[in-house]
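Every protein chain of the complex appears in place save one, which is left out.
Note that the chains are named A and B in the order they appear, and that numbering of residues resets to 1 at the start of each chain.
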Amino acid sequence: MAVTETTGTFMGTSVRRKEDAGLLRGRTTFVDNLTLPATVFMAVVRSPYPHARITSVNLDAVRAAEGVVAAFSGADLAQDWTGGLPCAWPVTEDIKMPTHYPLAVDEARFQGDGVAVVVAESRALAKDAAELVEVDYEPLGSTADVEKALEDGAPLVHDDLGTNECYVWKLDSGDVQAAIDAADVVVTRRYFQPRLIPNAIEPRGVLAQVGPTDEVTLWSATQVPHILRFALQLVIGIPESKIRVIAPDVGGGFGSKLNVYAEEALAVTLARRLGRPVKWTEERTENYQATIHGRDVVHELTFAATSDGTITAVKSIAKCAMGAYLQLVTPGIPLLGAWIYSGPYDIPNYSVTFTGVFTHTTPTDAYRGAGRPEATYVIERTMDALARELGVDPIELRRKNFVKEFPHTMASGLTIDAGDYDACLERLLELLDVDAIKADQASRRAGGDAKQIGVGFSTYNEMCGLAPSRILGAIRYAVGGWDAATIRFQPLGSVQVVTGTSPHGQSHETTWAQIVADQLGVSVDEVEVLHGDTAVSQQGMDTYGSRSLTVGGIALYHASQKIVGKARAIVAHQLEVSEDDLEFENGAFAVKGSPDRSMDIKAAAFQAHAAHNLPDGMEPGLEETAVFDPPNFSWPSGAHAAVVEVDTETGDTRLVRYVAVDDVGTPVNPQIIDGQVHGGITQGIAAALYEEGAYDEEGNLLTTTMTTYLVPSAAELPSYETDRIETVADNPLGVKGVGETGTIAAAPAVVNAIVDALSHLGVTDVPIPATPERVWRAIEEVRS
Amino acid sequence: MRHVALMANGVRHELEVEPRELLVYVLRERLGLTGTNVGCDTSSCGACTVLVNGEAVKSCTMLGVQADGTEITTIEGLATNGELHAVQQAFHDHHALQCGYCTPGMVLAAVSLIDSGAATDEAAIREGLEGNLCRCTGYHNIVAAVADVAGVA
Partner (left out) sequence: MIPAAFDYEVAESTDHAIALLGAREDAKLLAGGHSLLPAMKLRLSRPACLIDVGRITDLSYVLEEADSIAIGALTRHKDVTAAALLREHCPIVSHAAGQVGDPQVRHRGTIGGSLAHGDPASDLPAVILALHGELVARGPAGDRAIPAREFFTGVFQTALAPEEVLVEIRVPKLGPSTGWSYTKMSRRAQDWATVAVAAVVERSNGSIERASVALANMGATPIQATATEKAIAEGGSIDDASALAAEGTEPPSDHAASADFRAHLARVLTKRALEEAATR
């Protein structure tokens, strides 16, 4: 790998990634690559029914089978659990919280719910053995439909709760009804955003080892080793102090590995019972049932506006599928969008209502964007609907309603620190050349071409960087939103950074080194970033919700300041000057006005370790920790546009161009930002055009493999055109989150483009994903 | 069990395998070549792509016994004398990987595509990578990296 400059400013430069050295050579530590002596392999037997009473589990045949070490039913393991799998976000006081043991005991409540587990000497034998488990099921009524589940007489997911309604949560500000009554124009639109399956290309995997006095080491393909550590204590009763969780190389997460899963607890409890390491690797088909899904929300969104296009109120009513159980943050996902239903617009009256609903389906939870794509989709689709209603250009409508001045306190109550929504849109329009697209559109329409073209917009803002702990407490999230960083100079001048964030593709080994190198005046190659092992990184809140940079990255800044402060004290002491007389630049302290009297920070580090001549009372060593709790969320924003070509005879829709201008604050590494934007956009496009986790009405998953759940390949997508506007966020580095922006923005831009392409025919909506058949039916409907 | 002799990254191996052992598991679990990853069970994702006699093959869709007598290149064998293959280097330069899980398969599919002469323009590169799924990069930088090596940038 290329060696980078040893001096200079790394922030804002596209330093090539440190992570690549191993990943490009196949020298990786993904969990399935790891084995320990005497490891045995676990397979989970899963319910083929969406809802069934388990009348018996017969393990006789499996226990006698070749290579089988052990087999257990849910009832067999019931006494092992000190608690169910945790849900950390009880969003209301009266939320219904079902118990969720790692294996179902008497009832299976979704297709894929674990009912038994087998352990064998090899992966293949475990799979063979799982087929020998005889489970007698009595199928029960079930539903996968979020609205039908609320109807009287609907089959209940949890009989003891007496309802499928998990919670109702509201946020109101101003007087929405009065604004609607007074409005010149009111538009209400209904949208269904189907299930999305996250599809990290690495399936989940665990390897658990438990020592003779319950010392647990758990390797897991997780985004959240720290959260997993304390959750395991809750489920298996072993104190956190004995638990070490290691997230080695992790192959993507997108929220799906932001969780505490049955298999993690099962592997630990079986390793404890059997005295042997237990390994489990998820198969893709299993992943589609046993790993959380995203979305599955029905919205009704209303905008009220004056005839000049000023939006006066927004009202959102949403029914949100929880699935059969509450996973780690299932109920809170809608809330992550709850404050931004005004989008980047200044809308004074505001009302949001979420109803959480149990259905006989795989639990939902965080999937890239989590709550904000849901909100942004309905806002941006309805902005276009309102523009049509008013007969104005959708660009003009957006411009007219943009928040113009910052900081801006929204009707929902939170304050956006910085942004320039007009600048993003103006730059987008420069790149796009709308006139040329519209001319092409006009000529195709005039010619009656089968293939029509359309352009669609999405201007968005989002809240990420989770999160101020006090606010999290106020909205009943069980834990804090801070993060931790430790910086340690080794005696000879190299630097270790220990971060509480847990990257799985986000490039923290590179970008954290950039931040620290600049603060300390050393090279990025001298900074080693350690993460993902709770024995090394003792405290942290992990990686999700575009939080790592704006929380963990700022913690790095503060730890760096402490390091520089202590080094300054050492240098001042040894040069016999006051600390105020020292300037620190490019890694060296120099006496003001006497640049020849200086000491660099590495020398100070050596002095700190030698401890021969430190100020009285100073502890030896040069290591500092900072724990940072952010005072606000992070507020990225941007303007995106999609250009699509729609074959009006077949409904086949191809993305022709995608242009994105984002404001993610001061950039740390532009190339890595672009990569995050590209990937995020792609998941939004996929939601618009390709992906849907489909159930039949009873809750049988129809899209069970990658041949029917359509993750797009390179062949379906164009290259993207991206640019940035930089407004400086209110934090010491000026940075904002970036990981979810593209996913939040992209889906409505694509669907707005399809509607634009077909608007001359009278089409105003196409359900997502906009499959050829759905597009064709939308055209047929308006024709007939 | 069947006797299988194959060359993997220039090293000759002779081993007894069960007929049902997929090549990817022979590589990963018998030969310790864990650089090749498994991402699906339907031959869809391409994460397990290796070169068999120089051509990209999904090693989850080939039995170990079928590999008897073949020469296999996995990601571990692509660099020479520590020097990255041009495709690996281009992936690094263009930031064509994030989590890195699809990368071994993607790189080897790209090597095969370029060697076949089919990487003639962006559209051909995109079509040529249709059998490899990446969830992180949106393919933009992967396509740029492959185009760079193929000289069609």
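Please note the rule applied: contacts are C-beta pairs under 8 Å (C-beta built on N, C-alpha and C of every residue); 3 or more make two chains touch, one makes a residue touch a chain.
What you see is a predicted model, and the numbers here were worked out from it, not measured in a lab.
For the chain missing from the display, the contacting residue among A:D128, A:D483 or A:D765 is A:D128, taking the whole complex into account. Among B:N9, B:S44 or B:T74, only B:S44 touches the chain that is left out of the view. Listed residues A:E649, A:E697 or A:E781: the one in touch with the omitted chain is A:E649. Against the chain not displayed here, subunit A makes contact via residues 123-124, 127-128, 131, 283-285, 649-650, 652, 690, 694, 702-703, 705, 707-708, 710, 712-713, 715-716, 771-773, 776-777. Counting over the whole complex, subunit B has residues 2, 18-20, 22, 25, 38, 41-44, 46, 49, 52, 55-58, 60-63, 65-66, 109, 112-113, 116, 118, 127-128, 130-132 touching the chain that is not drawn.
Simple rule for what comes next: only the chains that are shown with their structure count from here on.
Between the Cα centres of subunit A and subunit B there is a gap of 29 Å. Those residues of subunit B lying in contact with subunit A across their complex are 18, 20-21, 25, 28, 33-42, 44-45, 47, 74-76, 78-79, 84, 88, 91-93, 95, 97-104, 107, 122, 125-127, 129-144. Those residues of subunit A that touch subunit B in the shared complex are 1, 14, 16-17, 19-20, 22-28, 30, 32-33, 123-124, 199-203, 249-252, 254, 281, 283-285, 504-507, 671-672, 674-675, 678-683, 705-707, 711, 713-715, 717, 719-720, 742.
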